[in-house]
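Here the structure comes first, spelled out in structure tokens, and everything after it is commentary.
Shown here: the complex without one of its protein chains, the others still in place.
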Amino acid sequence: MRFAVQSRLEYEVKSPTVFILNVEAAALRRQRIIAQRLQLTPGYAIERFAEDEGGSRFLRVIANPGSFSVAYAGEVEVNMIEKEPAGISEVPVGELPLDILPYLNPSRFCQSDLLGRFARREFGELEPGHNRVNAICSWIHDHVDYERGSSDAQTSAYDTMVLRAGVCRDFAHLGIAFCRALNIPARFASGYAWQLDPPDFHAVFEAYLGGEWYLFDATRQAALQGLVRIGVGRDAADAAFATIYGDAEFKGMSVGIEAVSPDAEEEPTVRAVAVG
Amino acid sequence: MRFAVQSRLEYEVKSPTVFILNVEAAALRRQRIIAQRLQLTPGYAIERFAEDEGGSRFLRVIANPGSFSVAYAGEVEVNMIEKEPAGISEVPVGELPLDILPYLNPSRFCQSDLLGRFARREFGELEPGHNRVNAICSWIHDHVDYERGSSDAQTSAYDTMVLRAGVCRDFAHLGIAFCRALNIPARFASGYAWQLDPPDFHAVFEAYLGGEWYLFDATRQAALQGLVRIGVGRDAADAAFATIYGDAEFKGMSVGIEAVSPDAEEEPTVRAVAVG
Amino acid sequence: MRFAVQSRLEYEVKSPTVFILNVEAAALRRQRIIAQRLQLTPGYAIERFAEDEGGSRFLRVIANPGSFSVAYAGEVEVNMIEKEPAGISEVPVGELPLDILPYLNPSRFCQSDLLGRFARREFGELEPGHNRVNAICSWIHDHVDYERGSSDAQTSAYDTMVLRAGVCRDFAHLGIAFCRALNIPARFASGYAWQLDPPDFHAVFEAYLGGEWYLFDATRQAALQGLVRIGVGRDAADAAFATIYGDAEFKGMSVGIEAVSPDAEEEPTVRAVAVG
Partner (left out) sequence: MRFAVQSRLEYEVKSPTVFILNVEAAALRRQRIIAQRLQLTPGYAIERFAEDEGGSRFLRVIANPGSFSVAYAGEVEVNMIEKEPAGISEVPVGELPLDILPYLNPSRFCQSDLLGRFARREFGELEPGHNRVNAICSWIHDHVDYERGSSDAQTSAYDTMVLRAGVCRDFAHLGIAFCRALNIPARFASGYAWQLDPPDFHAVFEAYLGGEWYLFDATRQAALQGLVRIGVGRDAADAAFATIYGDAEFKGMSVGIEAVSPDAEEEPTVRAVAVG
């Protein structure tokens, strides 16, 4: 499928400020950038760097006092692999590619070391594989309230496990923590999410199964085939759309995604979706 | 039923030290002290004070450097009320006796304010009453591992909710927190527990239902009819068997309880047990 | 000194709701109520109960759907004891009145058990007495930012110790936790605070020294001689101005206090202030 995505961030900069921005669609094997345009106002110089592991494309911009806006628009072709969930197995730790191992470690917002007993109690007896990770998502969906304003930028999986409310990033963090606790590598992914209502940046997670990274959305709000990924990382600490070093006030944002390919209206299937 | 209880605490005191001890059976309407003996070695002076609300009998002793032991033995008649659980209802907050209201507040180890959403999700739809509190105990019993050494004196209900392991005091704290979150007054009770194996001080909790305080043991390890209560409080912070201000090393302890009345061997029933 | 105090709370009640209100000036040995008027609109029935220890006067009201307001006005004579701080000593635990001992225990928002090492390191070498507690207040004032909106109703002393920002209740909680960690009994006090700008309910703490409860305000914002206490408790969990069981939306409030006695304009001194 092909999507047109766009976002716009607006700031009022008070003193010279460094922005690390992560809003561009990632250039990935299964996510091809057809066209794109990034417009900064004023037209500050940009430094780009791609994070190897997940293809995130970061920009560094130094902005001076005054209004500052970042507008991005792109057309992206997403060709995810869809498979029967039943046949997708977990990879034993002894057989994991070695560069995947760091995604078993606990991270700032995903304290898998503390959630291990719960994860093994609740999910340990389930048959390993894609269906088990899907069961994790169902558990989160059924046991955590999706509620705007119920969490903040400091909320971690540990907190969400008790407080039982959050937004997409909290759902992703909890899913990641459970997977890692079960020795399933997992990572955080941000993106433009087709059919998400209201439109916003979205957060999901990826689990490494059967030799591929598969997408999971415990909020059940977006179509996985329609996720244009911006970046991935260990958790939200690695994938903020904007990290600001200096003094700038956030003034507003808009995010949009539309399907532009002929098959856009087909119903999302329930098959497993891998990003390669 | 009538019980013979005994305990012995031993310390090596390094410098003059104040002990606040809470080892004597409480004098309560439904718990009658037949005989008792407290022996301190050396024979330091004792100051006694009873905490009105729960009948806990605290001792204050100032010990000098050297060995120090506290030996208590008592014979206690316990006459709890046993009722059919089905008929025991909750008391609406608007009708609670006003001196009961503090037991709705969160406390050090029972952060009921943070556990509210979970408690309402999990237990909110159950029919109010003794059976609901019993369902809370069953949930704890089924979802938390009883494991010595898995928690420490700082572990709170918030932690246990995530870590899913603990000992009797952690089980009690979680039960108290859930009850308060559901507007059921609840408090911590320590005691000598008949049939507890191995023998030790035990911790349970009490919930205020139908105008009485009812006993609950989420560990399911002891017979409620055979609990000789030492004291009660908001949580373990109020009911330590020994609080030490100074420098004393704990050297060992023994705890014992035996049934001495003719009906001692009868099987504990499954009825609700109130302490009045 | 004599003060006129008033407060008004407004709610929109959605379903029958129990309010536990704590807005009346406490009737204390050194705080005499000259006149007062409580007006509920609508004029619901009131149940009153006083909490023995601290003199807090709680009201229970059951409100039906619709607008609900609570207006309180009183004239109160406050006769605190003022003393030279230098002569006020701490009371050894072995000599504390026994009913004071619970104020050494950790509580929901004052985890003195976890803050002990810090408290002893920072304040342990200071000479015991009123001046030491004042040094605790100075430390808090100098190391924690007073910032509205930086904390919420779940913030505890443990958090404030790391986050270093809060409002009056957080300052009080930290002071209480430090005192208890040093074996100084301490408790939370809410009140109407003369010269507090902008006017609001205020929170301070009391430490038990030399046989009296002394007032301390780590925010340094109000005149201690001008504090008309509403209530006291272990921490904010015991002294909320309104605890709501049901469904009611807070619509607004006003709080006021004015000095009405001839000596009202004299400058607050720097002497220690005890509430008896």
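Points worth noting:
Lettered A, B and C in written order, each chain numbered from 1.
Here is the rule we use: contacts are C-beta pairs under 8 Å (C-beta built on N, C-alpha and C of every residue); 3 or more make two chains touch, one makes a residue touch a chain.
Predicted model, so just to flag it, every value in this text is computed and none were measured.
Touch, as defined at the top, links the missing chain to these shown chains in the whole complex: A, C. Touch with the chain that is not drawn comes from one residue among A:M1, A:L40, A:V78 or A:L114, which is A:L114.
In the complete complex, the residue from C:L115, C:L182 or C:L209 that touches the missing chain is C:L115. In the complete assembly, the contact with the undisplayed chain comes from A:E47, out of A:E47, A:E127 or A:E147. Within chain A, the residues in touch with the undisplayed chain are 18, 20, 47, 49, 51, 58, 60, 62, 92-94, 98-99, 101-102, 105-108, 110-111, 113-114, 153-154, 183, 237-238, 245.
Residues of chain C that touch the chain left out of view are 114-115, 117-118, 121, 143, 145, 158, 161-165.
Throughout what follows, only the chains that are shown with their structure count from here on.
Interchain contacts link the chains end to end along an open line, per the touch definition above. If you tally contacting C-beta pairs for each pair of chains, B-C comes out on top.
Chain A maps onto chain B through a rotation of 180°, based on Cα atoms and reported in steps of 5. Note: centroid distance chain A to chain B, computed from Cα atoms, is 47 Å.
With each centre defined as the average position of its C-alpha atoms, the distance from chain A to chain C rounds to 45 Å. Shared interface positions of chain C, defined as residues touching 2 or more other chains, are absent.
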